[in-house]
Structure formats: structure tokens, C-alpha cells
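All protein chains but one are shown in place.
To keep things simple, chains are lettered A and B as they appear, and every chain counts its residues starting from 1.
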Amino acid sequence: MQTRVAIDDSLASEKKATGTLVGSLFDMYRSNLRFSVGISIIFLFLVFGFIVPLLAPVQPAKWHTVPRDLPPQLGHLLGTTSLGQSVFWFLSRAIGNSFVIGFVVAALGTVVGVIVGIVAGFNRGILSTGIGILIDTFIAIPALPILILLAFLLQGKASIFLLCAILSAFNWAWPARQVRSMVLTIRERAFIDVAFFANESTWRIIYKEILPHILSWAGANFTNTVLVAIGSEMGLAVLGLSSPERPTLGTMIYWALQYQALLRGIWWWLVPPVVTTVVLFVSLFLTSSGLQDYRAVHRVEA
Amino acid sequence: MRLARYLLTRIVSYLLIIMVGMTIVFVVPRLTPQNPVVSMVARLTSQGTFMEPEALEAMRSSLMETFGLSGTLWQQYLSFWKRAITGDFGPSFAVFPTPVNELIVNALPWTMGLLIVSTLIAWIIGNFVGVVAGYRKGRWYSRVLESIAVVIYPIPYYILALILILLASYGFGIFVVGVGGYAIGLRPGWNWPFVSSVIKNSLLPALSIILINYGWWFLSMKALSSDITEEDYVKFAEIKGIPAGQVMTRYVIRNALLPQVTQLAMALGTVFGGALLTEVIFAYPGLGSLVYMAVSNADYNLMMGINSLSIIAVATAGLIIDLAYPLLDPRVRY
Partner (left out) sequence: MCAPKVLLDVAGLQAGYASRQMPFVRAVDNISFRLYPQEIVGLAGESGCGKSSLLKTLYGLVEHPLRVEAGSIVFCGNGHQHSIIQDLRATQKLRWRYLSYIPQASMSVLNPVVRIEKQFQELMEIHEPGLSATGSQDKVTEYLDQLGLSSTVLRSFPHQLSGGMRQRVVIAMATLFSPALVLADEPTTGLDVVVQRGILQMVRDMCEQYGTTFMIVSHDVGIHYQITDRLMIMYGGYLVKIGTTRELFEKPCHPYTQLLIASLPRLGDTGKRSGIGGSPPDLSRPPQGCRFHPRCPQIMEVCRSEIPELLEITPGHYVGCHLSI
């Protein structure tokens, strides 16, 4: 399992997120090398994963659509599998699916985490304590065995969205804890008190004063969760516990290993997903740490 | 007084975390449509043993009892707690009738040996290299070291393990792509062939754990120490004419180590969960393999035994850190 990237919590950027999200993304792209390299590679992968499959002359996952075990050559750029699939088209579909899983889990986990965190941070009663304990529990329980158990129950039958929901269940606690401590810090500051005295409604304060602080953090967390989620799905898939029929990076490796691709010298079945995974994960990590660097720099400037 | 108050709330939350965690451990397996007893009985009868319906029924109910599956969910829950508190999780289902505790005790040394040693090695190397890169940031070697960590760290574990296996089986002979913890045909004991075989077989899994953890320890230490290097007291140390080596050890490391020590304690807490993927990939006979076996056989007792152990270990590590922190950092007081 991936250890989480420590996203520094407590102090959100002093600079308020000034609506121009696109503007600051552009600024980041120019000023932060890690971010620009990471996001560029991710962009290429997105094109490869979502646009390219539309051009596929064959159904990528269907068996025996092409001759078996062909090494890379003209016409079959990355060769073909022992199941008669084209590695190139299969890979592009797999990347797309892995992204879908990553995005859905990251979105669910981050949104739930932010909401729970805000509630826990703003409430000062038993509710806050209760949520705190729940959060700590979810951080303490070993995720992988339970994930494996759940996946085992649903073996092969889980829809991609059920799988996402299960993965999200293990990815909301961390952002929730971070957001809670951020909210606790922010609400200690004077301007929140002023807002309270000015009789603004709690929701308005959250929307106007707290959310902007959290959003930039949530961006970094989102990217990081995409990484963790794709990784978790791969972990299950490699053990054969995802849904093997659906092309993802993990199932691709699973099938290649099942068919002893390496022993039989069919390296082109295994190497592309492995290399893709490494490059994809490094670029996701670069993006997420670039986002954090950017936040840190802007905190200093403010 | 404040200390007592703090201790009390901390211990209460510690117990609550364990309770909630154990409850989740109790509930999740019961979501399985698979009833282990039914499948066990089915397995017995399919082996051709003919049994009287009454005997079958008696066996079923006694098995239900053994696996804590008799009665309502609430009764099961209570008996689960009784088992957890007495520390007796009953017999395993997958390796019937070996007691769960015995399986865990047998697997524990393997996991402990592998994980504690490799976690410590990764921690020491990662911190040492990280502090150099953080204190001397901007130098070419710091950038090289950081780039290496940035590439290694995000790689999913099994991909890393897979790459290692590929390299080991195609290139480097010193690594044994082992099956099990030691070579087949050896008798466990304190004799050289056995010990050397254990070490040889654990080299590759250990290396994989060291590599994957190294990235994390390096990156967090580098971030910490490059922040600390900017602090006034480090600048003052240089002004005072203290040699760079001592500034690094006495000022930068001394201040950066605290969070790293607490994280190490947390990491050592998770050791009790076993390294599932490592052990499965390298067929290593530790707790992780046991978890995998338990899950794939719907072995409730075994699952609960290991998961309870791991939850208690993680929660206890957290508790110890919180209680010990003021001893480590003089600035923190309750």
C-alpha cells in the first residue's frame, strides 16, 4: 500500500483563492517545474486513455481479435497478447479505466472528507468528538485486508462504481482529519470572529472564508488520492480480486502473469503496463508535490 | 491536573478507537454470503464421507459454535468480544483444527524479522541521506538524490516488487526468488544452512520494502531538514563558528528527528498487520500470507485474530507516541 504523501495541514494559504482558478493553474504551470512536467505527462495519458480508444479498429478487451503472441511490429505497435488482444489498444483502454477509477475515488473521498472535516471542525460538541474517533479508527484499521475481503466477496462481479465506492470508504478519513485541523486553525483567526460578530450565517462563513483556504489543499489531496486509488485497484487486480474482465492497468498485469508472459518471453505484454504505471505514478506524484510547493511558496509570499 | 485530564481523554479515545475498529472487523466478514461452516460441511461430505443427517446437523451446530456464528448477530458480537478479551480466537477454519493463536505465533517471527529489520534499515538510510540533501539543498548531489527518491517513492509496491523479481531472475544471482521462507528440505533451527537460507530468501522481499520505504523517509526528512536549515538557530550555529558537520547533527538532525521518530513508531505499529503484498508476492510465510489465506478461505477466526492484533498494535503505537512526545520534545507540554 502506498504511504500517503504528507500534505501539510494546518495553515491554509493566506492568499485567498481568487476565483481565477484557471489563472492560478497557468501561473503554476509556468513557475513550478514539477507541476508542469507532471501535468503535461498526465495530459498525454488522458489523451491516450480517453481519446485514442475511440479510434480503435478492434474491441480492445475482446479475445482473439488479432493473431496471438506477436512481438511489436508495424500494425501491432506493442505486439499482441496470448489472448489475441492488441497490447496497444488494450493499454489505452486500460489507462482510461484506471483513470476513471482514480478520479471517481478521489472525487468521492475528497468531497466526503472535506465535508466531514468541516463539520467536525466547526461543531464543538459530542458530534465533533464522535467524528474524530471515527476518523481515527478508519485511519487505524488495516485497509488492505478488509479491501481484499470485500473484493473477494464481490469477485469479478463488482461494477466499477461499486469498486470505487469501496475504495472511497478508505480514502475519506485522511482528508477529513487534515481538513478538520485546518478548520480548527482557521477559526482561531480573527477574521472568522469578526464574521461571527457581524452575524453572518455559518454556511456563509464556511463558503466565503473557509472553503477558499481548503480548496487549494483539496487539489493536492485529489491528485494524491488518484494515485492511491489507482494503486489500490492495481493491488487488488494483481491478486486477481478486481474484475479481471475489465481492462485496467492492474488486470493487464494480472493476465500477463497468469499466462506466464515472462517465462514464455512475451515481455511486450508485461513491460508496457509496468512502464506506464511507473511513469503515470511519478507524474501524478510530481503534480501533487508541485501543487504543495506552490501552496507553500504562496503562503510565504502572503 | 491537566495531565490527568489529558491522559484520561487520550486513553478513552484509545479504547474507543479499538472498539470501533474491532467492530468493523466483526461486521465486514459477516457481509459475506459465504458461510464457512456450510462450505466446510460441503467439503467434508464431498470427500465421500457419508454421515447421518442428525450427525451432520450436530456437527454443523458445533462448528457454528466454534466459529462464533451461532445465535443472533448480537450474541455473536458479545461472544466475539469475549474471545477478543480472553485472547483466544478459537481454531482456524483453513487449517482446521489448529488454533488461530498458534498460527499467528508461528507467523509472527517471520514477519517481525523481515519487517522490523527492513523498516529500520530504510528509516536510517532515508533519514541520513535525506538530511544531507536537505541541509545541502541546491547542490547537484542533493538534486540527484531527490530525483531518485521522487521516482522510486510513487511506484506502487507490487510493480516495484515485480521489477525486482525480473531483475533478480534475469540478472543478479545473489537474490533467490524464493518460494517460502527457506529452501525446501531444511529443518528449522539454529543451524547455518537454515539460517543462511532464511537470509537468502528474505533478501529480495527486504530489499523491496527498504526501497519503497526509503523514498518516503528520504522525502519527508529532506522537507523537514531543508525547512530547519532556514531557521535562525541554524544560521546562528554557523555564525558561532560551529563546523558544518556538527551543525547538521546537533541542530538539523536533532530538530528534524522528532517527527521522524513518531512516524517510525507508527510504521512499527503497522508491522503487526504483516506485509500482505510482499509476503504474497514472495511467498513469505508471515502474517501477511496468513491474512491472505484467511481471506480467501473465509476463515473468520483467523481474520479476526490478525486484524484485532493489528488494530491494537496501531492504536497502541499512536498512544505511546502521544504519551512519549513530551519526553522527546521539550517544547511540548500537556
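Going forward, contacts are C-beta pairs under 8 Å (C-beta built on N, C-alpha and C of every residue); 3 or more make two chains touch, one makes a residue touch a chain.
What you see is a predicted model, and the numbers here were worked out from it, not measured in a lab.
The chain not displayed here makes contact, within the full complex, with B.
Considering the full assembly, B:235 is the residue among B:5, B:30, B:82 or B:235 that touches the omitted chain. One chain of the complex is left out; on subunit B, the residues touching it are 231-233, 235-237, 239-243, 246, 250-251, 254-255, 258, 329-331.
Note that only the chains that are shown with their structure count from here on.
Inter-chain spacing, taken between the CA centroids of subunit A and subunit B, is 23 Å. Those residues of subunit B lying in contact with subunit A across their complex are 13, 16-17, 20-21, 24-25, 28-29, 31-34, 150-151, 153-159, 162-163, 166, 213, 216, 220, 223, 270, 273, 276-277, 280, 291-292, 295-296, 303, 306-307, 310-311, 314-315, 318.
Taken in their complex, subunit A has these residues touching subunit B: 1-3, 6, 132-134, 136-137, 140-142, 144-146, 148-150, 152-153, 227, 231, 234-235, 238-239, 253, 262, 270, 274, 277-278, 281-282, 284-286, 289.
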